[in-house]
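In this view, the complex is presented without one of its protein chains, the others remaining in place.
Letters A, B and C mark the chains in the order given here, with residues in each chain numbered from 1 onward.
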Amino acid sequence: MEGSGERLVLNVGGVRYETYHSTLRAFPGTRLYQLTEPPMGGTLAREVFFDRSPHLFGYVLGYYRTRQLHCPPDICRAVLEEELAFWGLADAPLAPCCWLKLSGGDGRAEDFHAWEESELGEEQGLLGPIESPNSTRAQGTWKPWLWALLNQPCSSLAGKCAALLSMLFLLGVLVIFFQETSVQLDYFTSNFRPLEPWDGEKEGLPPPQAPTPGLVYQRAPHLLYLELLCVLWFGAELLARSISCPNKIKFLRSPMTLVDLASLFPVLVELAVGRRAERHPRLCLVLGALRVLYVLKLGRLLGLVEKPLALRVLAHTLRSSWREAGLLLLLWAGEILLFGSLFLYGELLGTGHGQGQSEVHFADILTCFWWTVITLTTVGYGDIYPMSALGQVTAAITAMAGMLTSVLLVPILLVRFQRCYAVALARQKLRPSGTL
Amino acid sequence: MEGSGERLVLNVGGVRYETYHSTLRAFPGTRLYQLTEPPMGGTLAREVFFDRSPHLFGYVLGYYRTRQLHCPPDICRAVLEEELAFWGLADAPLAPCCWLKLSGGDGRAEDFHAWEESELGEEQGLLGPIESPNSTRAQGTWKPWLWALLNQPCSSLAGKCAALLSMLFLLGVLVIFFQETSVQLDYFTSNFRPLEPWDGEKEGLPPPQAPTPGLVYQRAPHLLYLELLCVLWFGAELLARSISCPNKIKFLRSPMTLVDLASLFPVLVELAVGRRAERHPRLCLVLGALRVLYVLKLGRLLGLVEKPLALRVLAHTLRSSWREAGLLLLLWAGEILLFGSLFLYGELLGTGHGQGQSEVHFADILTCFWWTVITLTTVGYGDIYPMSALGQVTAAITAMAGMLTSVLLVPILLVRFQRCYAVALARQKLRPSGTL
Amino acid sequence: MEGSGERLVLNVGGVRYETYHSTLRAFPGTRLYQLTEPPMGGTLAREVFFDRSPHLFGYVLGYYRTRQLHCPPDICRAVLEEELAFWGLADAPLAPCCWLKLSGGDGRAEDFHAWEESELGEEQGLLGPIESPNSTRAQGTWKPWLWALLNQPCSSLAGKCAALLSMLFLLGVLVIFFQETSVQLDYFTSNFRPLEPWDGEKEGLPPPQAPTPGLVYQRAPHLLYLELLCVLWFGAELLARSISCPNKIKFLRSPMTLVDLASLFPVLVELAVGRRAERHPRLCLVLGALRVLYVLKLGRLLGLVEKPLALRVLAHTLRSSWREAGLLLLLWAGEILLFGSLFLYGELLGTGHGQGQSEVHFADILTCFWWTVITLTTVGYGDIYPMSALGQVTAAITAMAGMLTSVLLVPILLVRFQRCYAVALARQKLRPSGTL
Partner (left out) sequence: MEGSGERLVLNVGGVRYETYHSTLRAFPGTRLYQLTEPPMGGTLAREVFFDRSPHLFGYVLGYYRTRQLHCPPDICRAVLEEELAFWGLADAPLAPCCWLKLSGGDGRAEDFHAWEESELGEEQGLLGPIESPNSTRAQGTWKPWLWALLNQPCSSLAGKCAALLSMLFLLGVLVIFFQETSVQLDYFTSNFRPLEPWDGEKEGLPPPQAPTPGLVYQRAPHLLYLELLCVLWFGAELLARSISCPNKIKFLRSPMTLVDLASLFPVLVELAVGRRAERHPRLCLVLGALRVLYVLKLGRLLGLVEKPLALRVLAHTLRSSWREAGLLLLLWAGEILLFGSLFLYGELLGTGHGQGQSEVHFADILTCFWWTVITLTTVGYGDIYPMSALGQVTAAITAMAGMLTSVLLVPILLVRFQRCYAVALARQKLRPSGTL
């Protein structure tokens, strides 16, 4: 113990820290060092007062004593930075064992911001600023009313009715769509069946008649008119939306609008082409395929339901990790190319020995890629599988790689989800202004 | 450093915080601001005493100094709220970097409550309030005794015997049930086989005799009587339960009671219909299908075993996240509709080129949906698989979507399970009253 | 602010807490309450000293002020309990928002104990107390030497040679075993092929000759003698182990010893039976199946490698969660029974309409259970799949249930693994005595 004559009392916010002058001389140029230098023609003060937080000063003083800057757990980065700047220690390196203590409260302000923006985007989204109609009253008040009617069905009885009606039309058009597929399947199976003559040839039977060209593609007209009715309703709805929307640009850019727009065409084109469609079955197939958009319109239903927090966080996580998803897809594509080629050569090299069975299940490398996808995802239909030992080895490696790849997705998704869920949960319990 | 004349000592619970008057003037109207205003014809006190926690006051004073309200890690929300209210700072916004520190002790009281309710519900559940029999002694004491005998088999030797007997009857009825399925399968395969004539037609053979109508559905009568015996025991047990149950309404609403009740009927109906059943094989099939309820009765066995904490938490998690589960099922249904339709048109468009092989594996869109389920779950039987390149592309996308969907379930389930497990573990180690 | 005349200074370990007498009167009968009662004919002390930790006393005083007992984050339960007992507050209920803060340092002592026992069991295990040979020197020193030679191959050059030799013999016996399987397969395929006559019958061909009874099961004798050589080595090794083992009972109970012992028999029995085996091919198959034990002996190799911490923790987690695993297996068994029966009746009810195709893929309910296992695990071979719409619905439900069941395993395993890994990591960094 050295002489107490050198002792100095640092009254920081009321808490009296005591230390030796020699301790404070560890870092010249800092605010505490200056206390140890007597002013011009004066003496050193025995006690100095600072109006700072006494809590963190303990760690600052510890830095002078041990030359290692530690910090309390879960300290806010901004607080620590300000404190260090005040004491002239902005360049002090934090001890590595404390780096993680800091990280907690750090990126969170950004996370909170990202989450709030995402929530806002979901809620208001293309609705645009709701308050704008109030300022431009000259335009009439029916526009906001119409917009609310169509987009916030829970707000009024009329809105509920409109939503119910719209849902019924959607269900109707889906039923019609599924009916149509059976018509197209019947037409397809009766007109195109080249497999049978090929089989017959093998068995020495006379080839069957060519598909009767008279069996044309014939849709029940009443289905078409019913579908037209539904589509007209959807068109009217889309028109009403586009007129009443406060923010036209956002509205037009939204994918839902594009789906709505594109789903109007199939039935119109089919009616326009009319009976000539019977001679262009391929066009009918394309028009049918376009009708899959009706299924996508079901997504609007999801918008009406209030989603629980966990799912909103999940959606936000998926949206915010598109870069990771993109690179993982690239990696997957690379795996498919690699294992597909390996499988092809494994089979070719393995079956060339002439041991009795030497047939491969594929005719080109694209089929190998298809096999790779089905094996990597562990679906394994069994339409293609390796016949040779070498091919089986490549297939086994592919199957294991597929299992590992699916496991790799879990930690990335999980860690991001956990962070975001904690943020969302904390935000939910504070008022918008940030008060308790 | 400013003059010490302005300094004020705030003795908060014994800890002396010191600061300048100017610092306290940061937020007018608060309790600390008032200290800087001299009372009528008086002077400012040099030291003021507050009987509050000195720990949190450091953060309150920090708010005056830096105009940012931080809080210590893992602080209880209620404590912070009360402290801020005392100092007149209820509207002070918490710094965003501290929002997460607060969330910890926050929703937990609710979580604890939900968990305790769930535990209680499991234990007492339909047992109803156990203490009610005590109050109505006139009804006799045999009811609670019977109830305990049937539902808490570990409590007495008679209970153990009853449970063992019940278990033996259950095993017996299951063995009989499995025996009966083989009778029904034999009957089915010998009476209905329309595939064979169809095959014969193709190969030019004479069609086989029509299924002999005389081969009637004939069950071994002794099996039926043995089953009746078991069912009578179950009926007696159900009757005893329904009489002795203290809370009749809860008892009737419980799904286990419904299963018990419904499982009584098949054998009774079959005996009532008697020999006429031989001419209604479909009815026999339905009665057989109803016997699957015997398997569900095994669930009661699970109730007898003491379940480890982790599994109880898992069950609670699943029960409490039914909303998320419902929406995910909706999403899944949407995916099935979407990918099923895409697959259908992918195959139709892809095989229409007439390149030799142009057969599809399905006859209607329902089979496509079935294929989609089997691909999304990565089961992949291989009864249906795409034949064309376009169909293979849609199938590859479907398989990848399926893998991703299964991965999506993990984080939601995991985050909720972790929270609930921590709660359950903490609760387990405290006495019911909350003391250590 | 009340009069300061009532104020009391509580000097707890040097920190001076101040409060009013009225505050301390909140809980009569406690140690602090007694301070407010003047002793017989005396006056109240203005300052009282307690030789206790000042840190926790802040929370104790907070209990008097707010009547809610909070605690600092991550406080050790034992510390808190002792402190509360000292102040006479052992029955004070902890506020629910603090229950989780406590749970941290709570079950951990047990966890540490379980982990240390598991590690010790793994390391010493059946080795028994190593120090016992030292005390009984009369028995000679060759026993511990032999034991170390056989079980700690890294400790000496001779040990390494013995381990290498043993490994070579093991590899040799495996190669011989795989060779023998091909002999048995050849015998099997040439003697039993009842499928061909059945096929021939269908196609109207003359039935093939009955399998020539003369083609007897004939193993290459040199393989058998080579195998005998290896097995003799294993027997010698086992004998040496059983003689030198310090703890005979543990040694005999260990599963590895049982495997070693059982793997000696097949070749001995085969030699004893000799040529008569040719007329009992079934016995040869059973003896072959017993040779699978050679593969299990590979597990000893794993014991020689030093396992990384994560894997040891994983093994410990799996071992310590056998109750959860057992109940999940029960649940799985229940699912198999339920979905298997549902699938059977779904198919039977669905195909009974006589729409042309009405065949089922199974002949008894056991095959349905087999199908359920393959569907629940999402393997999906495709040997059995539903043919009817109703069967497809049950199959779809089964596939989804299978996917969910596999996801359910993740959180239980993960939460336990995380706890145990943190414990193991912390233990690894302390000396065995618990000092830093």
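To be clear about the criterion, contacts are C-beta pairs under 8 Å (C-beta built on N, C-alpha and C of every residue); 3 or more make two chains touch, one makes a residue touch a chain.
The shown structure was predicted, so the numbers you read here are calculated from the model rather than taken from an experiment.
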Which displayed chains the unshown chain touches: A, B, C
Hidden-chain contact residue, picked from the options A:R25, A:R77 or A:K143: A:R77
Contacting the left-out chain in the complete assembly, out of C:L146, C:L223 or C:L285: C:L285
Chain C residues that touch the omitted chain in the full complex: 11, 13-15, 48-55, 73-74, 76-79, 82, 104-106, 108-109, 112, 174, 177-178, 181-182, 184-185, 188-189, 192-195, 198, 281-282, 285-286, 288-289, 291-292, 295-296, 298-299, 302, 305, 307-308, 310-311, 314, 317, 332, 366-367, 370, 373-374, 377-383, 406, 409-410, 413-414, 417-418, 421-423, 425-427, 429-430, 433-436
In chain B, positions touching the absent partner: 378-382
Residues of chain A in contact with the chain not shown: 1, 4, 7, 9-10, 15-20, 23, 58, 61-62, 65-66, 68, 70, 73-74, 77, 80-81, 84, 90-103, 106-107, 321, 323-324, 327-328, 330-331, 334, 337-338, 341-342, 344-346, 348-349, 351-352, 354, 356-360, 362-365, 375, 378-382, 385, 389, 392, 395-396, 399-400, 402-404, 406-408, 410-412, 414-416
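The definition used in the following text is that only the chains that are shown with their structure count from here on.
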Per Cα centroids, the chain farthest from chain C: A
Same-residue or different-residue interface between chain B and chain C, half as cut-off: different
Chain centre separation (chain A, chain C; CA means) in Å: 36
Set of chain B residues in contact with two or more other chains: 15, 73-74, 77, 106, 378-382, 410, 414
